[in-house]
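Below you'll find the structure, written out as structure tokens, and then a few comments.
With one protein chain held back, the other chains of the complex are shown just where they sit.
Every chain is named by a letter (A, B and C) in the order it is written, and numbering of its residues begins at 1.
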Amino acid sequence: MRILAGHPEFVVEVATAGQYAGTSIDALYPSLTGAYPGEFVSYETGMLDSCDIVFSCMPHGESMGVVADAAAAGIKVVDLSADFRLPADVYTEWYGIEHASPGLLEGAVYGICELKRSEISGATVVANPGCYPTASLLGLSPLAKAGMIAGTVIIDAKSGVSGAGRKLTLPTHFPQASDNIAPYAVGGHRHAPEISLYLDELAEGQVNMVFTPHLVPMDRGILSTMYVPLPPGAGADEVRSLFEQAYAGEAFVHLLEKGTYPQTKAVRGSNNCHLAVEVSTAGVAVVMSAIDNLVKGASGQAVQSANIMFGIDEGSGLAGCGLFP
Amino acid sequence: MRILAGHPEFVVEVATAGQYAGTSIDALYPSLTGAYPGEFVSYETGMLDSCDIVFSCMPHGESMGVVADAAAAGIKVVDLSADFRLPADVYTEWYGIEHASPGLLEGAVYGICELKRSEISGATVVANPGCYPTASLLGLSPLAKAGMIAGTVIIDAKSGVSGAGRKLTLPTHFPQASDNIAPYAVGGHRHAPEISLYLDELAEGQVNMVFTPHLVPMDRGILSTMYVPLPPGAGADEVRSLFEQAYAGEAFVHLLEKGTYPQTKAVRGSNNCHLAVEVSTAGVAVVMSAIDNLVKGASGQAVQSANIMFGIDEGSGLAGCGLFP
Amino acid sequence: MRILAGHPEFVVEVATAGQYAGTSIDALYPSLTGAYPGEFVSYETGMLDSCDIVFSCMPHGESMGVVADAAAAGIKVVDLSADFRLPADVYTEWYGIEHASPGLLEGAVYGICELKRSEISGATVVANPGCYPTASLLGLSPLAKAGMIAGTVIIDAKSGVSGAGRKLTLPTHFPQASDNIAPYAVGGHRHAPEISLYLDELAEGQVNMVFTPHLVPMDRGILSTMYVPLPPGAGADEVRSLFEQAYAGEAFVHLLEKGTYPQTKAVRGSNNCHLAVEVSTAGVAVVMSAIDNLVKGASGQAVQSANIMFGIDEGSGLAGCGLFP
Partner (left out) sequence: MRILAGHPEFVVEVATAGQYAGTSIDALYPSLTGAYPGEFVSYETGMLDSCDIVFSCMPHGESMGVVADAAAAGIKVVDLSADFRLPADVYTEWYGIEHASPGLLEGAVYGICELKRSEISGATVVANPGCYPTASLLGLSPLAKAGMIAGTVIIDAKSGVSGAGRKLTLPTHFPQASDNIAPYAVGGHRHAPEISLYLDELAEGQVNMVFTPHLVPMDRGILSTMYVPLPPGAGADEVRSLFEQAYAGEAFVHLLEKGTYPQTKAVRGSNNCHLAVEVSTAGVAVVMSAIDNLVKGASGQAVQSANIMFGIDEGSGLAGCGLFP
């Protein structure tokens, strides 16, 4: 809603909420004071029929119903849940739910904009990627596509606490999360199959991967540090030029100057992804990728996909620089 | 530069720096990657002559020379230093420097936009207020103008660490500043005379005041909690309605719903000021005011003044909501 | 339990928990790994009969039952809840509960150690003060006792988030609490009557007071900044010497060198209280007081009281310096 308040084309018609239905928008998000009058309402089938697009931010399992409603009414959808990101069987394995709309699922496009632009432009349902997959796949794609992954990829990812959502838990309680860093879900995070699936697709083959997420005492931001064993003889210049070519002309993905590394604060609040790559003496590429998990890792990319779907300027509403310092 | 990158009318022609002249803009402010090519340059007299407006962010004492250069060339100026905020004698007392342009100083307008809009529109030199004075005066103005200050005003202000500028010191070193709160400059902060001067002007008489700033472990934001003894019989509704009237129709100053209090994160990155007021059983009004010290408390208000000076939409480039959470 | 692990005399016999009964001590408090084997157990009447002292950390309303059980079995108690801090009628007004043991309540001693040492030494039930009252009363006591409070006292207090306890709420959720400061419970915090009651007792008369608590993005620590109107003619030296005399020889309360101000990190993890006082030109004393809300503001002071109750060295188990930086 923050992004849409500044969007030149889209206007928020309906804003729904679950437990916060009936709460004024200002009360729940005081930062929006003055931007939206009124209250959140409860979702009911049909209430979105006058809309051109739906951004569904429901929890996984619930979102698929809203998406089906919208699709049935001929409305385009960007779904921010996990419901349309994985094949039905993988989805069931990781989320413990049978998919209710396998047909819609098959037609859905995984909305990582820089890698799937043309599919998105024709899509009815776009599955907005998870925050870890966005940061990681943008960083790995140039190497994967060039066939430069010669062994097990290590993804050591660090996320701000907002990545865990608004659900109240002890690990996200301020006294426990502040002044602290911890790994979690070691070997079993739900974003792992999502990364794996699209990494294999990019590499056109199976890639072994170890993914370890960490909770960092900051509210926003993801930094993904990735270690990719290179084929013998691969040099730093060659590797760097793969990144230069991959993202030349992209408005939101920036390869930083040599010797400079991504930091999450440089992209805070923006739709940008900052990348760097070094090659170690051990023949391992160290790829670093930073995004704001709530913007390029969620709502910003969702709006970017919507812009593509409607054929308007892809950067509409997304032009702001990061809030630094 | 972050704000100007999204401004519909102003374009950055020259960006100067002191010790960082010769550094690329991206290297010093990685958040601006992609927005500005090139490097910071050293300031030289005359180099701004093709500009319509100068935002001078020089240290106090140095800024007055740049302002004088600009004024001599007929260029409008918003000065973000302290050089044009105080009468010459008070300035010398607090900053230990003789003022070099007392004539310019006399014509300068104190740029607290909501309170001095018409003076700003005709000004050549606008002195951009300090961050503490902005938060405090916006909160005290409705009571001061209504003659409702009946005793010593206590201003207990809390600032994020960026308020201390980029100068590297032990109290702003992360290991010392984090997980910590401390008062500083108790009884002797340079913003005290600035608040006092304009508070007396608003109240049309001398107001006693105690001002205590504190350093809070956050990067941006000021919260000013102010305690104002009211005249006998003054009630909560009367007080609240003074604030409603004062800021009705203002785009950037918002009186929050009853029972809701300002928090700095709700205005983070925005040009908004959030206000609340309660009346205690002891007959003291508790006024709370929150701004982003680097936006409404510095650059945002500077751009707002510039918009007023050029007669363009006052909110140009300043529309964004706060970055929350 | 952290403090008791290093105590030379006390040994933890029983550790109870509510929702976490059955959880291993290590799992809930990984910092205690290696210090305590076993699990938390559910409280049952009689299970503490072999103990010499009970530290009751139950929620208010529940704690009074445990305290009554212990008192009936002849066991000394330090109660960390609010149940024994206020007269029965005031308690009911603020906590909405009828007191079940008014007799015990009458005999309870308010355990602010430096001010009530002799009463504590003979007590059976000690009511451990709240964190805000501890910081505030230690700072106001020298002025109150000397009759130097000549008007409404303003208490502007800032607390780390752990002050709100382990209950999970949106304001204490990391993404909302970090990089933020906000006032709360303006005019209506439950610690206000507690401060008022003992402040009146110290001043031997009624003192008007305004108390505003704030939530600060740090885990531990309270800073209380207090503004006390002085009688005409009261000077800075006189005021300072009241503090010097009041706390000469105290192991845990330190008046800092002139020109130095308390910061919470300097007392982090310790049982110390750091104090400073300045007199403003407006005739207002600015008193600053910092403690660790979980140590001197809770468990540390509880152990200090217990040491006094058993006639052992008052500092047993409490000698550590603050964890800085």
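Quick note on the criterion: contacts are C-beta pairs under 8 Å (C-beta built on N, C-alpha and C of every residue); 3 or more make two chains touch, one makes a residue touch a chain.
Not measured: the values here are computed from a predicted model.
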Absent-chain contact - pick from A:Asp156, A:Glu250 or A:Asp313: A:Asp156
Contacting the left-out chain in the complete assembly, out of A:Pro30, A:Pro129 or A:Pro175: A:Pro175
Full-complex contact with the absent chain, from A:Val284, A:Ala298 or A:Leu318: A:Val284
Residues in subunit A touching the chain absent from view: 152, 154, 156, 158, 160, 175-176, 178-184, 186-187, 208-210, 212, 214, 216-221, 223, 225, 227, 229, 261-265, 268, 276, 278, 280-284, 286, 288, 290, 324-325
Residue ranges of subunit B at the interface with the undisplayed chain: 160-162, 166, 168-170, 172-175, 177-179, 217-220
Touch residues of subunit C, complete complex, unshown partner: 2, 5-6, 24, 26-27, 29-35, 162, 178-179, 219-220, 251, 254, 256-257, 260, 263, 265-270, 272, 274, 319-325
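Here, only the chains that are shown with their structure count from here on.
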Identity of the chain that, by mean CA position, is farthest from subunit C: A
Where subunit B touches two or more other chains, by residue: 178-179, 219-220, 263, 265, 268, 324-325
